[in-house]
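Note that this complex is displayed minus one protein chain, with the remaining chains in position.
Entry: chain A
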Amino acid sequence: MTAGLRVENLKYRYGAKEALKGVSFTLETGAFGALLGPNGAGKSTLYGLLTRLFTTSEGRIEIAGHDLTRHPRAALARMGVVFQNQTLDLDLSVRQNLSYFAALHGISGAEATRRIDSALDRLNMRERAGEKARALNGGHRRRTEIARALIHNPDVLLLDEPTVGLDAAARRSITDHVHQLCAEDGLTVLWATHLTDEVHDPDRLIVIHQGQKLADGHAGDLRGGMDLSDYFLSLTGAQA
């Protein structure tokens, strides 16, 4: 079976500073992967490389079987992204924001309307479609961005700390929604976070710290009898 997301020996440096020191992992199709790491661990650099904001000559990334360096457009077409900073145009309505994105993927007209409606339904946002993005609260803005990332039916969904700045209820609701999408639609998800309560026991957990992978396995197995938060602290604390 083709892996949903494969990262092989990825290295990246900002001048003299090594931000990623050879990170490798593979997420099977339909897996929920939680990328856990403290601030500055290299998560954002990894997302920059995964979304081809910048490239590196060291290492390899494969999205749903497509090599990101050799076939960037095929790989990007299979990928949905939710960035850490919100990227909605606040003066446009939810639907206008989604239409814009659909068009960037070559989807327009009746097909775009159908897909936008279906993506909004999946996130329970249909009734807000006509509202300006500015009128939405943080949680609903995030939902809109997730709906937007699903319009072109990607195989892989990348989320970079999607719950930053949200209250506990919104955080829980979004985390649950994405887990559900993963379970029901077979979407491969990579969810970057520094918050351990967003990771469920059956999730695949990849811990990175100072540009290196420290642990990789199912969250439940890795933490053993420990609380995940304690496990994480013991791991990253020992390496600090």
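Here, a contact is a pair of C-beta atoms (placed from the backbone, for glycine too) under 8 Å apart; a residue touches a chain by one contact, two chains touch by 3 or more; residues count from 1.
To be clear about the criterion, contacts and distances are computed from a predicted model.
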Protein that the absent chain corresponds to, by UniProt name, given "YceI family protein", "Glycine/D-amino acid oxidase", "Transport permease protein" or "Electron transfer flavoprotein subunit beta": "Transport permease protein"
Touching residue (missing chain; options A:Leu76, A:Ala129, A:Val164 or A:Leu195): A:Leu76
Out of A:Arg52, A:Arg126, A:His194 or A:His218, which residue would touch the omitted chain in the full complex? A:Arg52
Touching the hidden chain in the full complex, which residues of chain A are there? Just list them. 14-15, 44-45, 48, 51-55, 57, 72-74, 76-77, 79, 81, 83-89, 91-92, 96, 99-101, 103-108
